[in-house]
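A single protein chain has been omitted; all remaining protein chains appear in their positions.
To keep things simple, chains are lettered A and B as they appear, and every chain counts its residues starting from 1.
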Amino acid sequence: MDFGFAPIETRSIDIDIFDSRILKYVIKYEPSLLVCLSCGGCTATCSAGNLTDFNVRRMQLMLRRGETENLQTEINKCMLCGKCLLVCPRGVNLRNVVMLIKKALVIYKNQEK
Amino acid sequence: MKFDDIFYYPFLAGTIYLFAVIIGRFIRWFLGLSKIDKIRIRKGFFSVKTLQSIWESIREGLLHFKMYRVNKLLGYMHMSFALGWFLLIVVGHIETSCYYGTLNFPFQHSIFYRYFITEQTDFPGHVFFAYAMEFLLFYVLSGVLLAYFKRFKSKLFGMKKTTRMRYGDHIALTSLWLIFPTRFFCEICSAGIYANGSPIFNAIGAFAGQYLPLESLLKPLWAFYSIDLGIFFCAMPYTRYMHIFAEINYIFLKNWGIRLKKRVNTFTMAEVYSCSRCGVCIDACQLNLAGIKNSQSVYVLKNIRNKNLTDEVLFNCLLCGKCQEICPVGIDVNNLRITQRIETTLQYNSSYDYLETGIAKKSDVVYFAGCMTHLTPAIKKAMLKILDQSGENYWFMDETKAPCCGRPLMLAGQFDAAQKLIDNNQKLILDSGAKTLVVSCPICYKVFKEDYMMPDVEVRHHSEYILDLVKQGKLTLKQSDKKIVYHDPCELGRGSGIYEQPRELLSYSNNLVPINNEKEKAMCCGGSLANLKISMAERNILSEQVMNEFASYNPDYVVTSCPLCKKTFAKTDILPVKDIAEVVVENIENKN
Partner (left out) sequence: MKNIVVIGGGIAGVEVACMMAETGNRVTIIERDNKLGGKLNNWYCLFPDFKKSDEILNYIKNRISKFNIEVKLNSNVEKAERNGNTWLVHTENAICKADAVIIATGYQLFDATRKEELGYKIYDNVITQADMEQRFREGNFLTSYGKKPERIAIVHCVGSRDEKCHNMYCSKVCCVTGVKQAIEINKFLPDAQIFCFYMDLRMYDKFFEELYRTAQEQHNIQFIRGRVSEVSETPDQHLSIKTEDTLSGRPMKMKLDMVILLAGMETKKNTKEIADKFGVDREISGFLKSKDFHIGAGILTQKGVFAAGTCIAPMSIKETIENARSTAFQVNEYLKTL
């Protein structure tokens, strides 16, 4: 269980060693991700977020900052119910973003092999 | 070597090649089916289903009833080709066997009858046969003429767009278009020289003979006819004309109970090849309106066949089922797409390890509002009032939290992931001991009904459930003077066949105005979760068009029975939108 007291990672986000492959892939096919303003509406309404510590807003923000380490575990929590689409004030097509991230993870894992 | 002995070889080669390929394919498709499906075929083979299939093959393969219903001219065109050509072959054979007085004759004599049988014949009815064959030829030619016409003026056929073609298609199409005019000239030529046609053809032939060197045209014409047939037959398996045989095959398999079961198998190919690319589905598709022109069913089927289907096309579909409803071949397009989606996303399903088994409350009725209903509190509030009034011992399963029903995952092809959610919810519902599950969302309804294994639990959409309550006298409704139109949600209407219950329920209190595009023809609101690619702006175009159509009937408000449809329509701000449960609550007569 996460009480929010997990050890804080001290390192700063280093834009110079940005792993942008997944981000680029997602934005290529779903450019609406670009207009997110991090209002948190999606996370608030999220069906999966109601059951677990899944935070879809933070996940996509981390992706945009090139932090992809926990992406695999995070992305699999989404139930794809679509509530986020109905509340997003910017019309971000988050369901497609989730599916694209899942796909991109497979593609780039295979490339690394 | 004599010309007579060899000129029909191209035709012969083509025919042999065609049947070899087709039989090869049929065998491959059969072998690729699952064991259960093979048993289904064995059982179905000697049942009444086979007779039904024969009738359906005649009805749809030759007469094209469904096509005729979509558009009369288009139906006539397809029928003239199929029935006309079929009868040309059949009547040609009868004619030849009458001539020889036996069934044992060189087969090429029946195909090229008027080339081979040149002396004056006097078997009984020979004039009748000549007239019949010529009539049939004209019948097919009328279809060919329409086909030429359709290429250039497709609007006449009620079609705004026709299918785009590729190089190979052009070869097949050209050879097909040439077959019957060539045959016409061949017969005129023969009749002009030998007077072996009907009196009319003989006269035309004689007339033509005054101006043309018929003797020297005869052989090249018939040879061309044979070559053209050969080319067409060779091209057939690789073009859409394969559907002529595949469709019959599909009708039989379908009637024997073969379906796609969440995975791709050779039945996919049996379905894909039976698409005639008539293009009826293109006009039925609302996505055209939003400028999406490459993901209509005919293109997806073609892409599957050519193995170049991309995610951008596959997932750009509302799965509203309108094309499936109108498809003259009756291809199960939605299922086909979902299985393709399952296949492409197989590598990345989720396990949802975090799911914990909840604690069920013992009850008679379980109410599952659904994720979307939590964003339409008016529906939730109305339903709770109705459930309270029903006096039944109910449990609001997802009041605070519950996993999603699994249908949105299913629509995205995440079948294995969906199964995890299904297992979790199913256990909870069974634990409650309830006999009835009431759901407010048609998306949930479909998956509860089709993919949950709960034989003792009756799944009811709230429109059905409320109707029951009204019929049992647990709710009394008073008349309202409000004029309304009802919108059929895709998953409830075409998806689950619930058209009448909501209408019956609404008729207790309101003046329901029938509209043009309703029931099977109902439009999608544009909010469908099945389309992962469509942008919000494109969705808006679809919903506004539907709402404007509703507005043309001047209703006081629009009624639907799906929270997603409601929210999508409400966004347009064109007319007020209410859920059927809200309408009921407004009109409940309070008993004192």
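Basically, a residue touches a chain if its C-beta (ideal position, glycine included) is under 8 Å from a C-beta of that chain, and two chains touch if they have at least 3 such contacts.
Remember, it's a predicted structure, so these values are computed and weren't measured experimentally.
The residue from B:His64, B:Lys322 or B:Lys380 that touches the chain not shown here is B:Lys380. Residue-level contact of chain B with the missing chain is found at 374-378, 380-381, 536, 540, 566-567, 570-571, 573.
Residues touching the missing chain, restricted to chain A, are 4, 37-46, 49-50, 55, 57-58, 86-91 (touch as defined at the top).
Here, only the chains that are shown with their structure count from here on.
Chain A and chain B have centres, each the mean of its CA atoms, that are 37 Å apart.
If you check the complex, the residues on chain B that touch chain A are 311-312, 315, 345, 347-348, 350-352, 354-356, 371-372, 374-375, 400-404, 408-409, 412, 414, 421, 529, 532-537, 564, 567. Contact residues of chain A toward chain B in the complex are 29, 32, 45, 47-48, 50-52, 75-83, 85-87, 91, 93, 95-96, 99, 102-103, 105-106.
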